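Below is one structure, written out as C-alpha cells, with a few remarks after it.
Of the protein chains in this complex, one is absent; all others appear in place.
Labels A and B are assigned to the chains in the order they are written; within every chain, residues are numbered from 1.
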Amino acid sequence: MSREQAMVAPAESRSYYGRPIVKEPAWEQPDVPLYLFLGGTAGASASMAALARATGLPRLARTGTLVAAGGSLASVVALIHDLGRPERFLYMLRVFKPTSPLSVGSWILAPFSALATASAASTLTGRLGPLGTLAGAGTGLLGPAMCTYTAVLLADTATPAWHEGRRELPVLFAGSAAASGAGAALLLVPTTETAPARRLGLAGAAAERAAGHRLEHDLGVVSETYRTGRAGTLLKAGKALTAVGAGLSLLGGRSRLASAAAGAAYLAAGVCTRFGVFAAGVASARDPKYTVIPQRERMARNTKGAPAARGRPS
Amino acid sequence: MAECHPVGFQWVMEAKNRGAKIIHVDPRFTRTSALAHEHVALRAGSDIAFLGGLINYVLGNGKEFRDYVVAYTNAGAILREDYADAEDLDGLFSGFDPQTGRYDVTTWAYEGADPAPAAGERELWVHPDEEHGGEHHGRSARAESYGSGGATVHAKPIIDETLEHPRCVFQVLKRHYARYTPEAVADICGVSTRQFLDVAEAITANSGRRRTTAWVYSVGWTHHTVGVQYIRAASILQLLLGNIGRPGGGILALRGHASIQGSTDIPTLFNILPGYIPMPHAHQHLDLDMHVGLDAGATGFWGNMRSYTVSLLKAWWGEHATEDNDFRFDHLPRLTGDHGTYQTVYNQLSGKCKGYFLVGENPAVGSANGKLQRLGMANLDWLVVRDLQLIESATFWRDGPEIDTGELATEEIGTEVFFLPAASHVEKDGSFTNTQRLLQWHHKAIEPPGDSRSDLWFYYHLGRIIKQRLRDSTDPRDRPVRELTWSYPAHGPTDEPDAESVLAEINGSGPDGPLSAYTELTDDGSTSCGCWIYCGVYAGGQNHAADRVPGSEQDWVAARWAWAWPANRRILYNRASADPDGRPWSERKRYVWWDAEKAKWVSPDVPDFEATKPPDYVPPENAQAEDALAGNDPFIMQTDGKAWLFAPAGLTDGPLPTHYEPHESPVDNPLYAQQASPARQLFGGEHNRYNPVGSEVYPYAFTTYRLTEHHTAGGMSRALPYLSELQPEFFCEVSPALAEETGLEHGGWATIISARTAIEARVLVTERMKPLRVRGRTIHQVGLPYHWGPNGLSTGDSANDLLSVVLDPNVHIQEAKAATCDIRPGRRPRGGALPELVREYQRRAGIEGSET
Partner (left out) sequence: MSESGYADAQPRMGFFTDTSVCIGCKACEVACKEWNLVPAAGDASDMDLLGLSYDNTGDLGANSWRHVAFVEQQVPASRVDNLGMPAIGAPEQEDEAGVRWLMSSDVCKHCTHAACLDVCPTGALFRTEFDTVVVQPDICNGCGYCVPACPYGVIEKREEDGRAFKCTLCYDRIGDGLEPACAQACPTDSIQYGELDELRERAELRKQALHDDGVTEARLYGDDPDDGVGGDGAFFLLLDEPEAYGLPPDPVVTTRDLPAMWRRAGAAALGVAAAVVASFAGARR
C-alpha cells in the first residue's frame, strides 16, 4: 500500500484505505432525480388545479390537471426505467409496507397518477365532467403527499447527507415542489389567472431557501456535501434560479414574458435542487468520513455518563 | 504456514489457544507472522547462521538436555585425529579437492571405524560417464539414496560419555559454533541481538524433560545451495534440546504440494525405489547381493533391506521373480549418473534427452530459470503434458516469452507436444500422503469431464497397450515389461482401474493374504510388497487409509484417523520419549514406556521399537540388523541406533552445517574466507550466467514464495475465476524505503532484472517488507510470488525466470529463495529490446560472455 494508506492518520476519521463504508445510492441518474422533481411538480400542480377549479380559474385548473397527469406519468416512466422492466413496477404493489417509503410512495404515486390521468382525460375530452372533477379533487388531496414523500424516501437511508438531513429534506422538497408547480403554471397560464401561482411560488421559494440553508450549515461535517462539488454547484444554481423566479414573478408585473420566464426559472431551480440533493447523497456515501464522524460524534454525546460505547474495548 | 498450509495452520492456532508461543522466522512478514507472537525478520539465505547461533547459545549456556544427548545421540563419539573442521580451514572441512569441487569424506568418520568401504564406495561412484551424464555425476544422488535410514557406518564408535574428550562430537560441535554469537547473528541475519536472545530463551525454556518445542519448516528451507544443511542444523538443535521422538517435538516438513510426500514414498525421483530403497547403480550393483551388501546397514532395521527389495521385486515381476534369477533384479533400471531435473534440462539442450513427460508439473513457470526450461523443451522430439489446464509448459512454443523476444520461433520448434487432460483429485479415487506421513484416502465425487482421465488410468492403459505390442517380442530388453505384473480390475465406461487394488499391491501379501506389518516381509520370495513402509495400510484386507473415526470418538493420538507409515506410527523414533531405562522423561510428556510386568513397551501410539526388547538389552557380538541395537538405542533405522549430531557419512558438503552465503549474495561471509558452499553444484551456459557477489549492478536481494490464493505454478488456480480474482496479477513487494530509493510507486510497475532475464510486476509498497542492517549496510529485499505465466485468467511474468540454476549438491535442489537483482520503475522492454537490456546489465556487471 502507499505510504498515505499505510499510515492512516489517527485523529479525525480512520478508514479502510479510504474506501466507502455505505454503498452509494443504486438509483440511476437522471431517472431518480427526475422522478423526484416530476412527482413534486405534479403534486403541487394537482392541488392548485383542484382549488383553481373550485375558485373558477379554468386555465389554471386545466394546466394544473395536465401537468399533474403528465408529471406523474413521466415520474412512473422514470421509475420504471430505473427498475429496468415495466412489470417490475407492478411488484411495488404486491404489498403495502408502511416501513418502506417506496411502498408508501408507490401507493401514493399509483392512485395519484391514475386519478390525474382520469382527470386529464376528462379535461381533454370534455366527457364525464363530474367524475373528472372528482378525480381532480382526489389528486388535489394527494398532491401535498406527492410533494414530500420523496424526502422520506431519501432520508430513510444510511446515505449520510440524506439521513442527517431528514428534518430539512421534507421542507426543502415541499418548498421546491410548490415552487415548481407554481413555475409550471406561471410558464403555461396567462397572467390573468396566475396570482395564486405567484404567491405559492414565493412561499415555496422561501421554505426551500430556509431548509436549504440549514442543510448547508447545520449538519456538521456532512453539510460540506451540500456546499461543495457537483452538489454545491447544482444547489447554488438552484438558489440563483429560485431567486430569479421569485424576483421576476414579483417585479414582472403583468408581463406574460416575465411570468413565463419566472416559471421557467422555478422549474429549472427545481431540477437543480433535486439533482443537487441527489449528488450530495452520492458524495456523502463515497467518503467514509461522512459516515464515521457523525457516528463518532453521536457516540461521544451518548457516552457522557453512559457505559462504554459500542466498538470500544470494554 | 498460514500462507501455504492454511488448513494445517488450524492446529498452530489451536496450540496458540492452549498457550503455545508461536515464533515466526521469515524474511517477510506474512499471514503467518500476523498470527504469531513474534516475527523474526532475517535475511533470506542466512538461516544456518541463525540456527548455528541457537546451537551456540544452547552449548555455551549448558542448556542442552544432557541425559538425552548422552544416551541417544552420537555426542560422545570420538572423531579421527586427521579430521579438520571449518574452523580450522577457514570454511572448508578436511578432504576438499579444489580441482573437482568435491570432498573425500574419509576423515569425517569415527575414530577406529574402518573407513575403507565407504571411501571405496565413493571412489566407485565417482565414475564420469561420457555417455549420459554431466560433470556432476560423481556425487550424484548419493546422499538421497540412503533412503529413510541414515548412511552406513560400519562400526560403532568409541564413546566418551563425559563428552569431555577434545575430539568427541560434542566438543567439536562446541568449537564449530563458538563464533556464532548473538552479535554474529545480528551481523549476518539482520536480527537484533535482543530478539535473537528472546527466541533463544523461549525455545530453551520450553525444552527439556517436561516441555518440548517443535520446528516447522516449508520448502523455503530446502531451496538453497545448503538446503540439506539447513535441515541438519535444525536437527542438531532439536537433538541437543531433546525434542526428537517426543510428543510436541520434532521437525515438521511442510511440503509444497498435496501428496508430495507420497511422491517420494512411491517415488517420482530418479534415484530411489519405493520405500527409499536406493536405485541400483550400473557399475556397482551388478546383482542383488552387491546392491544389498553395499547399501544395507548391517545393523538397524535397514539390515532387512534384502527382504524389502525382494518383496518389491516380487510385487513387480510376480511369478517371474525367483530365487534362481535373483528375483529379476536385472530388470531394474540402473543409474549412470545424475538424472535430476536440471541435469535433464541440460541434456535436452545438448540433444541427449529427446522425450519428456510432464505430469502435474509446469517447469516453464515453476522451475528455476524458466528460459532454460523452455529452451530445453523446445529442443525435444516429443513432450507429453498431462495436466488440468493448458499450462505454459504445453504452450511455450506458441506464447512463451522467447517467442516475443525472437529467441524462439514457433515454426522452428520441432517438439511434438501431446496434451492429455487430467482428472483432478475429486474426480478419482486415491490417496494423499502429506507431510505427517498420513495416507488419507479420497473417494471420487464426480466423473472427470470430457477426455480427462486419472493418472492411474493413463499409466495402466499405456502399460497395457505397450505390453500388448510387445507380447510376441523375443528381444531380451523387452522382458522387464513383458513380465511385469499388470492386472488390475477396471470398471465403468472408461475402464478406470481400481485404485484400491493398487493399494493392496503396495501393502503386499504373503501366503496368508494381505500383510499387516513390514516385519512380516521375507527375502525368500514368499512375500510381495510394493512399498515396504506402506505395509499394513491394507491389513486384514481393509483400506485403513480410509479410516475416518472422528477425533472426538478416540484417544488423543487418533490412530484410527487414516493410516501413518510406518506401521500406523504417529511419532517416529518415539522410544526416545522414554529415558534409557524405559521410564517417561516426565509425566507431562509421557508417550512410550516399558511396562516391566507385561514385559513390553506400551503407548497410545505404536511404539517405534521392538515390542518386547527390554531397555537393558545388550546386543551380542556380531548381531545383525535390529538385533544389533541395544534396548536404549531409539533411532532404529540408523546403523548405530543413535541420532547424529555429526554426520560421519552421508553428506557431500560437510559433516556439520556451516554458514555459507547464497551463491548470489549482496554481502561477504564474515565467518570464513569461503564465501559460498564449496560443494554447491554449478552449471553454466549463456542462459545461466550468475550475478557476481556484492555486485552494484544487481544490488538487491530477492526471495520467491507462494500466496494462499494460488497453487505453485498456477496450473490449478490461474484458470479458475474464483481463485484468480483473489490475486489477479503478478506483483512484487518492496519496503517504503526501497520504493523511495528506486522511485517505485505503489500500484505502478517495476522491472526486475537479473543476469538471466528481466520481468515486470505491479508494485505493492508495504511496511511488511523491512530493510535489514547486515554487515553494516542496509540490505533491501524484494519479495516475488512466483505463480504467474502468460496463460489463464490471472497472468503475469514468471518470477522464477529470474533465478539461476545452482543446486544443493546432495539433492540437486535449486537455490530459489535467495538471489540478487536490480529493480527499477516502469514496465520491461518488449521484443528484442528485452534480451538487449539483460545483456546491457551483464556488460556492466562484467559477466557478458562468461561461461562459468
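Here is the rule we go by: a contact is a pair of C-beta atoms (placed from the backbone, for glycine too) under 8 Å apart; a residue touches a chain by one contact, two chains touch by 3 or more.
Predicted, not measured: the structure shown is a model, and the values here were computed from it.
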Which displayed chains the unshown chain touches: A, B
Selected residue (touches chain absent from view) among A:L38, A:C147, A:V222 or A:A262: A:C147
Touch criterion as defined above, residue of A:T242, A:S259 or A:T291 at the omitted chain: A:T291
Residue among B:T213, B:T751, B:T766 or B:Q781 that touches the chain left out of view: B:T766
Hidden partner chain, residues of chain A it touches: 1-2, 5-8, 13-17, 19-27, 43-44, 47-48, 51-52, 55-57, 82-85, 88-89, 91-92, 94-95, 97, 99-103, 106, 143-145, 147-149, 151-153, 155-159, 162-163, 166-167, 170-171, 173-174, 177-178, 192, 195-200, 203-204, 207, 281, 285, 288, 291-292, 295-296, 298-299, 309-314
Missing-partner contacts on chain B, residue numbers: 2, 6-7, 9-10, 13, 17, 24, 29, 31-41, 186, 190-195, 707-709, 721-729, 731, 746-747, 762, 764, 766-768, 770, 772-773, 793-794
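Going forward, only the chains that are shown with their structure count from here on.
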Whole-Å gap between the CA centroids of chain A and chain B: 70
